[in-house]
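Written below as C-alpha cells is the structure these notes are about.
What you see is the complex with one protein chain gone and the rest in place.
Per-chain numbering from 1; labels A and B assigned in written order.
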Amino acid sequence: MQAPPPNFTNPVVKWVDSRLPVFTYLHKEYRGYPMPKNCNYFWSFGAMSGLVLVIMIITGIALAMNYTPHVDHAFESVERIMRDVNSGWLLRYMHMNGAHIFFMVVYIHIFRGLYYGSYKEPRELLWLLGIVILVLMMATAFMGYVLPWGQMSFWGATVITNLFSAIPFVGDSIVTWLWGGFSIDNPTLNRFFALHYLLPFVILGVVILHVAALHVVGSNNPTGIEPKSHHDTVPFHPYMTAKDGFAMGFFLLVYAYLVFFAPNALGHADNYIPADPMVTPAHIVPEWYFLAFYAILRAITFDVSIPFTGIVLIEAKLGGVIAMFGAIVVLALVPWLDSSKTRSASYRPIYFWFFWILVLNMAVLTWVGGQPAEGVYVIIAQLSTFYYFFHFLVLLPLLGKIERPKPLPRSISEPVLPTGGGPLPAGATAKPMDKA
Amino acid sequence: MAETSQGEKPQDESKRDFLYLSTAALAVVGAGYAIWPVINSMNPAADTLALATIDVDISAVEVGQAITVTWRGKPVFIRHRTEEEIAAAQVADMDDLPDPQTDEERTIVPQWLVMVGICTHLGCVPLGQQEGDEKGDYAGWFCPCHGSHYDTAGRIRRGPAPSNLEVPEYVFLDDANIRLG
Partner (left out) sequence: MKSFLMAAALALGVGVATLPAPAVQAAGEKPTPANQSWSFDGFFGTWDYASLQRGFQVYKEVCSSCHAMHLVSYRHLEMIGFSAEEVAAIADDYWVTDGPDEWGDLYEREALPTDRFASPFPNEQAARAANAGAYPVDLSVIAQARKYGPDYLYAFLQGFRDVPPEGIELRIGQYYNYYYGGAIGMPNMLWPDGIVYADGTEATVAQQAWDVTNFMMWTAEPHLQTRKQAGLGVMIFLIVLTAFLYAVKRKLWADVH
C-alpha cells in the first residue's frame, strides 16, 4: 500500500511549505514512510519509549521548578513537592516510575532488535545510535537518582563514582574532579542536577538521529527480509499510528497502575532516609535496571596476573569496571560480531535457543545483582558474566558459520498469499513467533 | 485497498468516521487532563498560600508613627494617623483627585491607614514611613523614582502614578491586631 503524494489545500500550509517544506517533510516521513505490514507489537516499543521521554521531560521540568539542589534542602524540597505543591505528588511519582517504565520499554526494544537481527547491515549505525541513547539514559537515570538526596542516592553515587578510581594512575584525580571535592557533597549534587537537566535534551537529539537513520534504511520486520514492493508495506500513518496508539494505551495502563497504586514498589525504602555520609545502609543495591551490570561489576573478584610470576596486570577492581563497560561495548559491536546473514531468529534454529538463553541469563544477572556479593552468589554471577561475554564474543561469530538457516520466504507477503483466502490480520505474517 | 473502501456502504463509512472522531476526542481530553497538573503545579503551593494571611500586632504603634510589615513578599504600610492627617484626608476635594476615592472608602477606622507600599507607577517603594523622610507636597508619601506625590490617605495627587496606593484586604481581629489577606 502506498500513501498518496502530498496535496496541501490550506493556503497557510502552502505558503509555509513553499518557503520551508516542513509539511512535505512530515508527509514523507510519517504519512508516506513505508512500514513492513507484518511488524508485530514489539515494533511499538520504539514509539512508546519516545512517549516516555516526552513525559519524563515535561514532568522533569515541572519538578525542577520546585526542587532545590542543595544538600541541606534537596530531601525537604522533594517532600515539599509531595505535600504542598499542587499535584506535586503526581508529577514526582510519574517521574520516578517513568524511569522504571522507560528502561522496561527500552530493554524490550533492544531484545526485539537482538531477536530479529535489526542491527544487521544496513542498520549498524541505527543500532550504534541506539546504544548511545542507552548509555545516555543510564547516566541520566543515575544522576537523577542522586537528586532526592536519600541514603541510596548518596551511597549509590559514592559507589558508582568510585568506579573511576580504578583507572590506573589518574583514577583518584578523576574521582576528585567528578566530585568537585573530596567526597560526594554539595558541588556534586549541583553538577548532577545540571547534567540531569541537560542530558535528556541530548537524548532527544540522538533520538532524532536514531529515527532519521531508521527512515533512511527502513524498518526491519519479523521475517528479516526487505520489503520487495509497496505490496509488502503500509503507510506509517494511519496504520502504524493506530497500531502504536493501541499499544501505547495498553502501556499507559501499566504505567498508571505503577504511579497510582504501587508508586514505591520498584524503589528502595532506604531512599526515604535522608542522606547520611557517616552511615552506609546495610545493602546498597542499585535500581533494578542496573542490577545486571552491577552483577557483572561485582563478578570480577580476582586479579588478572601473568601465571607463576605474581605480576598483576589488572586488579580485580579495575577488572570489574572493564567488564561492566565491556558488557555495553560488546552490545554495541553486535553488528560485526554476528556472522550470520539471516536476520530473524525465527529462521535461525540454533540462534533461536541461544537468544532465549541470553534472556534467561540477563534475568539471572539481574537477580544475582540484588543479592549480597558473597558465597554462592559470586559463583553464579561469575558464571552468568562468563556466559554473557561467551554469547556475544564466541557464539555470535560462530553460529553464523555452523548454523543452517531455514528457507526464507520470497517476500513478506508470501507466507500469507498461498494459504490466504480470507483477509487475515497483518500480524498473522508474524507467524514465526508462534514458536516463542 | 482503495478499491475495497470504495466498495463499502456509505453507512459503514460514517460509522467509521464517528469512531475515529470519538477516539481522537477522547485522546485530546485525556491529554488535556494530563497536562493540567503540570500547569497547576506552577500555581502557589499550599505552604505559600498558608502564608498569604498574616496577623499583625499594632498595639505598639503610637499616633503619628508607621510600621512596615512584609506580606506576600511586599511591604505593607500601617500608619497610625494624627487628627490633622485624618482631617486633611477627609476634606480633599474629589475633583482634585486623579483617582477619586473618599477617605472612608480607604480605611476601616480613620486612625489606621493600611496599604501596600508599592508605587502604582512602576513598583518602587515610596518614602514617607520614617520620621525624616521626604513626604511630598501633600504630606503623605513621595515616590523618589519618578516623583509621584501621595496624600495622607495614600491617594495619588501629582506625578505619573495612575492610581492610589492599593489597600489590601484586612480585618481588625480586635483593637490591637489586624489580619492581612
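As a working rule, a residue touches a chain if its C-beta (ideal position, glycine included) is under 8 Å from a C-beta of that chain, and two chains touch if they have at least 3 such contacts.
Remember, it's a predicted structure, so these values are computed and weren't measured experimentally.
*Asks:* Which chains here would be touched by the one that got left out?
*Replies:* A, B
*Asks:* Thinking of the whole complex, not just what is shown, which of A:210, A:243 or A:343 touches the missing chain?
*Replies:* A:243
*Asks:* So one chain is hidden, and I want to know which residue out of A:58, A:204, A:217 or A:273 touches that hidden chain in the complete assembly.
*Replies:* A:273
*Asks:* Using the document's definition of touch, tell me which of A:252, A:316, A:330 or A:408 contacts the absent chain.
*Replies:* Spelled out, the listed residue whose C-beta touches the missing chain is A:252.
*Asks:* Suppose we count only contacts with the excluded chain; which residues of chain A make the list?
*Replies:* On the chain A side, contact with the omitted chain comes from 1, 37, 40-42, 45, 76, 79, 82-83, 89-90, 93, 100, 104-105, 107-108, 111, 234, 238-239, 242-243, 245-246, 248-250, 252-254, 256-257, 259-261, 263-264, 266, 268-270, 272-274, 282-283, 285, 287-288, 291, 363, 366-367, 369-372, 416, 420, 423-428, 430-431, 433-434, 436.
*Asks:* Under the stated touch rule, tell me which residues of chain B contact the chain that is not displayed.
*Replies:* The missing chain touches chain B at positions 1, 4-5, 16, 19-20, 22-23, 26-27, 30, 33, 46-47, 50-51.
Assume only the chains that are shown with their structure count from here on.
*Asks:* Which whole number of Å gives the spacing of the CA centres of chain A and chain B?
*Replies:* 50
*Asks:* Mind pulling up the chain A residues that touch chain B in the complex?
*Replies:* Checking each residue of chain A against chain B gives 1, 58-59, 62, 65-66, 80, 83-88, 90-91, 245.
*Asks:* Applying the document's contact rule, which stretches of chain B touch chain A when the two form their complex?
*Replies:* Going through chain B, the ones touching chain A are 1, 27, 35-38, 40-43, 45-48.
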